[in-house]
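Complex shown without one protein chain; remaining protein chains in place.
Chain IDs A, B and C follow the sequence of writing; residue 1 opens each chain.
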Amino acid sequence: VQNRQLANGFMLTRVGVTGVKKPVVVRRAGKSTTLTCVFDLFVDLPSNQKGSHLSRNLELIAEVVDRSIQSPVKGIEELAASMCRDMLQRHEYATVSEVRVQGDYFLERVVPGGRRTVEAYTLMAKATLTKGEEVRKMIGVRVIGMTACPCAMETVQDIKGSAGDCGANITHNQRNVCTVMLEVPERFEVEANDLIEIVEASFSSPTFEILKRSEEAHVVIEAHDNPKFVEDVVRGNLQLILERYTSLPDETMVTVRSESEESIHKHNAFAERITTLGGLRN
Amino acid sequence: VQNRQLANGFMLTRVGVTGVKKPVVVRRAGKSTTLTCVFDLFVDLPSNQKGSHLSRNLELIAEVVDRSIQSPVKGIEELAASMCRDMLQRHEYATVSEVRVQGDYFLERVVPGGRRTVEAYTLMAKATLTKGEEVRKMIGVRVIGMTACPCAMETVQDIKGSAGDCGANITHNQRNVCTVMLEVPERFEVEANDLIEIVEASFSSPTFEILKRSEEAHVVIEAHDNPKFVEDVVRGNLQLILERYTSLPDETMVTVRSESEESIHKHNAFAERITTLGGLRN
Amino acid sequence: VQNRQLANGFMLTRVGVTGVKKPVVVRRAGKSTTLTCVFDLFVDLPSNQKGSHLSRNLELIAEVVDRSIQSPVKGIEELAASMCRDMLQRHEYATVSEVRVQGDYFLERVVPGGRRTVEAYTLMAKATLTKGEEVRKMIGVRVIGMTACPCAMETVQDIKGSAGDCGANITHNQRNVCTVMLEVPERFEVEANDLIEIVEASFSSPTFEILKRSEEAHVVIEAHDNPKFVEDVVRGNLQLILERYTSLPDETMVTVRSESEESIHKHNAFAERITTLGGLRN
Partner (left out) sequence: VQNRQLANGFMLTRVGVTGVKKPVVVRRAGKSTTLTCVFDLFVDLPSNQKGSHLSRNLELIAEVVDRSIQSPVKGIEELAASMCRDMLQRHEYATVSEVRVQGDYFLERVVPGGRRTVEAYTLMAKATLTKGEEVRKMIGVRVIGMTACPCAMETVQDIKGSAGDCGANITHNQRNVCTVMLEVPERFEVEANDLIEIVEASFSSPTFEILKRSEEAHVVIEAHDNPKFVEDVVRGNLQLILERYTSLPDETMVTVRSESEESIHKHNAFAERITTLGGLRN
């Protein structure tokens, strides 16, 4: 039925499947781990074809998952890129393919004080391919951290008096969700772990699952010594990305987004920059 | 088909519909407003009947919504209770009925500083009726506020020195979601607005959608003058409920739940008390 | 603090607030109703300014909500457009503003058989304004309907035999969520209710909250007489939009998206077209 010809159809931008959940074995930094991944796969559809063969997307995912057990995937952005290439072969009528993958990810971190802890993150990847061109792929991370508001800190000091006064640098602080997506051009590599480090360095403080009393105090003190707006979090990420990825070309896409679940409001504060490394370098 | 007889079936505890969204006109404190409500309706099903007549639940909701346009509903717990009675008549085979309603709600509040603001809340109601007994109904609210941690405040003081020192009473603070459900016995009334006031008085500070600089500072200072664990938030609510509802009988059910979206952790802190007013009075 | 100058900052694409919930009084088709709306508001931020004045966004929302009580809003896309203009004045440093609004919406429909029912929808609007240009605004709807799969219907017929055979046109059918966003150029008007009609006409069948036995059968029969892929749903919408909005200019943006919560799979099927009316007319 899908192959049927249409006389006067419309072409479609994206046709595919969303929310396909599968376990993928990934080898990163020398260790194999199983990521529970959620896949979205799309191709375009020409105006004269009735339907896209959706089951081919599922067969591709199944093969990729199977293969990862024997030979673990290097990174989910590599996986997404190779799936994009494969999709243009399976869907012979398509001229564009797109794959998005997302999965829970865990990393060992060191709490101020030296104890080790396992923290939870989200890995994200996106790849797109236009027939005859090179595949474009992005790797990304979503990280939860903490921001302390610089504005309220100053206003409180105006009211209560500054140095030597007990109210001096109190402020509201809160959970911040920060997302970074960075393009990985052909022949370059970007480590998701490095992106996580960049994001955690851009908060007022990273957060940790276990904090004993004195460690908790150090996190609180560090956050208050580094008060940051959502704007500061995004700019901090951009600065560190610029310093870290000097060899990546100017046209490399980068997106940084910070959302602050304000403790003094019921809504969120939000900041975002969508640009290229060249756009940052000027 | 639903009426068909079963030889050896199992009785079912709850059969019904969930997630039915409808606009209900409510008159509370002298003013009519439209609440976008989500309804769940259930009855039990005897072992010898194949199915429940689900469309009767939808007809009941439609009638209730229609009627509210002419004659606004007094409160969603009253609505839930009357729907429970109606359901036992429409489902002649049932011995128990249950209705849950939930809706966005808005209330004018006064910011410290005197300006008026409209804040968002969630109203909840639940009613259950066993044939031959009195209907039992509960009214509830879900409120977002702010807590500042008393433990980190003391530990920071231990490290940085207390009185006269600039780090003295800094701590982590965060968004807190608090839910109170209170039974409303026959011939008694409970105002949802009163419950909202009780919950907001139990946080380190209520939160507001608009805060100018000095108002923001006052909210921050108030929160730091009232540091509270999730445990304190629940106990504060219980204390105020006890003082406010002295005439309600001992068997009145009450549930208080506080969940703190910790700014220093990726997980939440949680406290809950499920009891009766009698259980609190001892 | 926000006004502070930065020597070497980065400009930011979007800074603002998300998830602000407020009741807005809307007058559409001669009737006032209260929509519970969720607002996202953003402006850009120049590289030399530390922060955006977020509270100005909240003041704007509060004024808009207040004003709607006296003088109901004409449509949420008009509201979003006028808020965009207002934001460039309040944020004197900004060159771009963006407003997104979303709200639950209800409409009376007629069930096959003639009975009236109130169905739930989501209204969406988005407006953007670049300084010195005209505001661009879009109105949109999200509608739940039903699709029956044409492919399985044919394959079943291949197996069970076609005409005269009892298995002849059975197939899997499921809930489909379809979203249409259409630009509303200056001096033109688009009725959200018309978009809802277009979407409902593009499903295998619209769905209804109450269906008596014979009405339910008619919906099932209609759906099976109109089997549709997600691709067909999107193309059906595009065709009806093309026929209905002949006077809208070629550069009018249109997005149609259909997501099918497949009954035979755990994942969804998805189709989308993002284009202009000109792109469809060729």
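Heads up, the rule we're going with is that contacts are C-beta pairs under 8 Å (C-beta built on N, C-alpha and C of every residue); 3 or more make two chains touch, one makes a residue touch a chain.
Keep in mind it's a predicted model, so treat the numbers as computed, not measured.
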Quiz item: For the chain that does not appear here, which of the shown chains does it touch in the whole complex?
Solution: A, B, C
Self-check item: Which residue of C:Val65, C:Cys178, C:Ala223 or C:Ala271 touches the chain not shown here
Solution: C:Ala223
Practice problem: Taking the full complex into account, find the residue in C:Val17, C:Ile144 or C:Val254 that is in contact with the omitted chain. | Solution: C:Ile144
Practice problem: Have a look at C:Ala81, C:Val156 or C:Val180 and name the one touching the chain we're not showing. | Solution: C:Val156
Quiz item: So that we can see where the missing chain sits, which residues of subunit A does it touch?
Solution: 20-23, 33-34, 36, 55, 58-59, 61-62, 65, 104, 106, 117-118, 120, 209-212
Self-check item: Residue ranges of subunit B at the interface with the undisplayed chain
Solution: 1-2, 9-21, 40, 42, 45, 50-52, 54, 58, 150-151, 154, 229-232, 234-235, 238-239, 259, 266-275, 280
Quiz item: What is the set of subunit C residues that contact the non-displayed chain in the whole complex?
Solution: 119-120, 144, 146, 151-152, 155-156, 158-160, 162-175, 205, 207-209, 211, 213-214, 216-217, 219-221, 223-224, 261-267
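As a working rule, only the chains that are shown with their structure count from here on.
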Quiz item: In graph terms, nodes being chains and edges touches, is this line, ring, star, complete or other?
Solution: complete
Quiz item: Through what angle, between 0 and 180°, must subunit B be rotated so its C-alpha atoms fit those of subunit C, rounded to a multiple of 5?
Solution: 180
Self-check item: Chain centre separation (subunit A, subunit C; CA means) in Å
Solution: 27
Quiz item: Using mean CA coordinates as chain centres, what's the subunit B-subunit C distance in Å?
Solution: 31
Practice problem: Could you tell me the distance, in whole angstrom, between the mean C-alpha positions of subunit A and subunit B? | Solution: 35
Quiz item: What parts of subunit C, by residue number, touch at least two of the other chains?
Solution: 20-21, 58
